[in-house]
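Scroll down for the structure; my scribbles are underneath it.
With one protein chain withheld, the remaining protein chains of the complex are depicted in position.
A and B label the chains in the order they appear, each numbered from 1.
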Amino acid sequence: MKDNKSNVWIGGKDLTNDPEFIEISQQEFANPNLVESMGNQKVAENIGGSRRDFLKFLGFGLGAATVAAGCDIPVKRAIPYVVKPDSIVPGVATYYTSTYVNGGECVPILIKTREGRPIKVDGNVSSKVTMGGTDARTQALVLSLYDTSRFRMPQVKEDGAWTDSSWEEIDLRVKKALANAQGIRIVTNTMMSPTAKAAVEEFKAKYPSTKVVTYDPVSVAALLNANEETFGKRAIPTYRFDNADVIVSFGADFLGTWISPIEYTHQWSQTRKIDDITRPKMSRHIQVESGMSLTGSNADNRILIKPSEMGAAIAYLANKIVGGISVPELNEKAAKNLEKVAIELKAAGKRSLIVSGSNNKQEQILVNAINNALGSIGTTQNFENASLQRQGDEAELKQLTTDITNGNVDVVIFNACNPVYDYAGGNELKAALEGVGTKVAFDLLMNETADSCDIIAPKHHLLESWGDAEMKEGLLSTIQPSIKNLFDTRQYEESLLTWADSPNLDKEATQPYMEYLKHNWEKTYFANQSSFATFQAFWDSVLQDGVYETGYKGETPAFTANVAAAAAGISKPSSTGLEIQFYESVSMGNGQFANNPWLLEMPDPVARTSWGNYLAVPVSFDGVRSFKGFEGLEDGDLVNITVAGKDLTVPVIQQFGQTKGTVSLALGWGRQFGPKTGEVGVNVNDLLTVDENGNAHYYNSDIQIKGKAGKEEYFSCVQYHHTIGVTAKEKGTDQIINADEAATVFFDYFTGVKGFQGSLTDRSIIYTSNVSDLKENVDQLKEKRAHAQHLNEQQIYRGYDQNYEMGHHWGMNIDLTTCTGCGACTIACMAENNVPVVGKREVSRHHEMTWLRIDRYYYGDVENPSTVYQPMMCQHCDNAPCENVCPVNATNHSSEGLNQMTYNRCIGTRYCANNCPYKVRRFNWMDYTTADLFPANQIKVADEDVPFGADNITRMVLNPDVTVRSRGVIEKCSFCVQILQSAKLTAKMEGRKLNDNDLTPCCSAACPTGGITFGDLNDKSNKLTKANNSPLSYLVLEEVNVRPSITYGMKVNNRDESFEV
Amino acid sequence: MAHKNKDVVYGLYDDEEIMMKAVKKANSDHLEIMDVYSPFPVHGLDPLLGLEESRLHIAGFVFGSIGTLTAFLGMTWIFTKDWPIIFGGKPYWSVPAFIPITFELTVLFASIGMVVTFYTICGLGPGVTNPTLDDRITDDKFCIAFDKSEVSTSDAESFFSATGASEVNHKTI
Partner (left out) sequence: MSSVVSPIREPLVTGGKTYHQITEDMISTTERTPSKPWVIGFLLSVMVLSFGIFCIIWTIWHGIGTWDLNRTIGWGWDITNFVWWIGIGHAGTLISAILLLFRQKWRTGVNRAAEAMTIFAVMCAGLFPVIHMGRVWLAIYIFPYPNTRGPLWPNFNSPLLWDVFAISTYFTVSLLFWYTGLVPDFATIRDRAKGFRRKIYNFLSFGWTGSAKHWQRWESLSLILAGLATPLVLSVHTIVSFDFATSVIPGWHTTIFPPYFVAGAIFSGFAMVLTLMLVVRKVLHLEDYITLEHIESMNKVILATGSIVGVAYLTELFISWYSGYVYEQFAFFNRALGPYWWSYFGMMFCNVLSPQFFWSKSLRRNVLFTFFMSIFINIGMWFERFVIIATTLARDYLPSSWSFYSPTWVEIGIYVGTFGLFFVLFLIFTRVAPTVAVAEIKSILKSSGDQYTGKNAVHHDDHGHGEVVEEAH
């Protein structure tokens, strides 16, 4: 009963422990059995079936059964309010600040709860780091809370099989083990929480033989160590991409996955915005890489090298800038280009920034040397608030393995990390672990590492936890629960403190760790501030803001290094032909998200593939008529490859911009324990090479392609056609021709899945320009639009615009220049609008349901193209073709210019979808939401026992404001009409006009670059009108005269065409 | 279509042309023919029998017009008065879009109306049983029938024998 207090947590106020309040809360909550029964998988899944059942579990969330009164089905086991907590108004959302932390990833967030259920995550705008931005992983956080495969209670392994246990039992066992342990290890990913660290210290104090092993699933250890050596500070500087005129990235995917992508994306986008087309200013971004990364696809120029040439490339540039460095031999195209880069950098001087994703210490030292020589340290990077978002070093894991094998370790505690899977030496570690007496894992879900332990002390999900995080020195953010723990779990900090018999942990408190946390903050941060008199007031405001700045400003130390020595230690290009590069995918990380269907189904921004990792092979144009994949491999082929003696069979995707002689494969797939997904993709972590410093290198030069092994059964790629007018050299003449045009002739028949073919020039879908010739491109655009508008005048119904002249007329503006394609909006949309997950098979049949997709096209040179990302959703056309053709009025136009779907009127003729020029309408081919009567057609996302979303736990993620669509109806983007309505309501109640900040559909709220602007077209003074008035604005397919409400901003890049491609 | 019983004397002919000549003769002899039955429409017979042209087409026109109005006014009322909805930026009263349905309903009303009229005025319809003089009439015989109340049996018989009827029969219907 007592510990239920957490879930009426509504910020500081209630901490006053006002007895009356406790009184009330104690009456309110479900009897404990409820939680217990939830603990039991079967009970949980055998309850009920209807789509509205999710409400019934409000019982243990909050006992907010009053809402369930709205249901027309009997609500089982719901406990009505005796006295309604005044913080809960059924139908009104409550927001909590918190922080999304996953190892080194840290994003201050705002959690939206409805009737006590967290249903949506937004960025916390008060954060100085992320500026309210989010990424796909953050958006997908809520789903992992309701993961049915989470541990329901502590587990112990008895003769090889996991059995349910109790906290008392495992506390006993662990303490006993710890008591007479000679060597204790806590293995963790980067730990940013000061309070958790304090807890660990207490633990160490109790058990002196404890050592903490920190590593990161995807390592930047080299960078940290290099900084330690050159700056005497083992930390990551705060990069200021927004201060840089020239950005050079040596394989660092800083827009997608590298360290703090949201922060960097925001900064980067600041330097890309075109305000004045007469004097356009834009940073230069050069990416040196092998595979096409998200960052590379957004770069102005890409310099293509083999993974093993990275060192040589860095050294080459270092030699040009710093001088006196011996450079290994480098392919001369890259060399020529780096020559040019050096000149640009010298010109830019201290307003330049070089970053590197290399995990070779010496290479990172050279990078620092270059930055130092350019004087950029202090301007584009500084240590004032050094980032703590990566602290690990996988070398420690190597050490751990040896320690264990030498028998110096008898207790290992894994803090929700999975080295057995994601560490290059995972298999050795697994083998070694056999010999360890006691192995404990704090985890949400079973994973490879936990499975090789013998005790699992399941931790709270983040949304159930208390905590804090110091993502940068002096920049803290807090974590507070937004729901009571669903299952019988315990925060790992609390477990540690319990085992350490900490005197500071009040076991009697309703929430021991909360008390501990407050205590810690009181003596550290409250003590060192002056603005608040009482700790309560201080604590309240901190929780309110979710972020706290201590005002700490560190020194940026001077650079000292033996550059020549470093140059000697760089990785040497390998002479052999083919090389394979391993990269962290935006959706999967290094496997941490393998159990999150939203992320599994999220198409890779670049490859547009989902549900697995695909071997990216280079594409070239044969100079006559057809695009040829490397070694004749085509999309969807299964291919046998041998890497370092290990055989793999992987599906292929032809990847434009992939360096010749290289292939790429994503990390993080092939998780053995993704219970919801079965095994998807292949695990490549054991193919990584490890250098003498113990640093993992994300490529391998020992690879052969053994040939095709048939076709991938379910080739789930959501975009088959990739190009919009790529150019190539014509055979013989060597003239530059439009390869797409050429490829149309004598198309190779019988292969519909081959995306190519299409005379794609002059399609008014994408407009691109280079900063240099922006003027004439804008003029051309103006002409084109004038022509289209002239055509559109010729219509039988003239001037029926008055439909929309009154009141609101919603519209949107999407800036293609700042859109990096990161995919945050797509996942935000799935979360907000209850978009179903359909699974691999259905995706491979083009049945994906995403309301908002991000089309990706390549243009420019076929070998080294530029990329444009185009978020595409319902355009809410004022002359909507879909509306005319619906026989039953299921779709029609609102007076506010919304193209609205009436699901319960829809009979599913699909005529509207056929007649949509943008192909954004989605049909419920089968019962994806398990919402209708026919059990037979419920789709299993993977091999789960019940269809995904059919169980009552997963259904708790549904947004009650949005109808769950049943089989046989069409659905599509609604401009988040539910958000618009509530915004209007709020404004009305506050008796004011709507302003820009009220109107944030989830996609624009999620966007880290602010590239999506939403507003009222009838309001001539708002952000939207300003954006739409830009000469770069255009309407997709304007000449079709459907009058879309979404305006796109021309894609402008700063490509230097003189670069060798 | 006899409603009260009639005594009928009728002759059967093997060929429509003989029958036609017989009809002509009947007219010249001022014999009141009750009705003529044939297995198929015999052209040129109507004037001889003094049947004026059918007015079915007028019925057709009337029903058709009703259809037109129903459709057009109906749609107009629905989209402008009953529940105006915006479709693809069209005006509520988007006349061109109404044309197809208006046309279809016109045809539908006209056809159904006419067919119903036809069967009604002919006294035909499902389940109706009209007394027939001879089964062979629907096969290959052409029949001229006199109502004994108007034409004496003797006149009729002499007439039939004169005009080469293959059979003469008496029947009460």
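General observations
One rule holds for everything that comes next: contacts are C-beta pairs under 8 Å (C-beta built on N, C-alpha and C of every residue); 3 or more make two chains touch, one makes a residue touch a chain.
Remember, predicted model here, so these are calculated numbers, not experimental data.
Only one residue in the set A:K175, A:K706, A:R763 or A:K1020 touches the chain that does not appear here, and it is A:R763.
Checked against the full complex, the candidates A:K197, A:K340, A:R910 or A:K984 give a single residue touching the omitted chain, namely A:R910.
Touching residues on subunit B toward the chain that is not drawn are 1, 15-18, 21, 35-43, 45-46, 49, 51, 53-54, 56-57, 60, 74-75, 78-79, 82-83, 85, 87-88, 90, 94, 97-98, 100-101, 103-105, 107-108, 110-112, 114-115, 118-119, 121-130, 132, 135-140. Subunit A residues in contact with the hidden partner, per the touch definition given at the top, are 719-721, 723-724, 744-747, 749-755, 757-763, 765, 842, 845-848, 853, 855-857, 870, 872, 881, 883-889, 892, 905-911, 913-915, 917-919, 921-927, 934, 936-937, 939, 967-970, 1037, 1040, 1042.
The rule we apply is simple: only the chains that are shown with their structure count from here on.
Spacing of subunit A relative to subunit B, judged by their CA centroids, is 79 angstrom.
Those residues of subunit B that touch subunit A in the complex are listed here as 85-91, 94, 96-97.
The part of subunit A that touches subunit B in the complex is made up of residues 796-797, 800-801, 803, 877-884, 889, 892-895, 1043.
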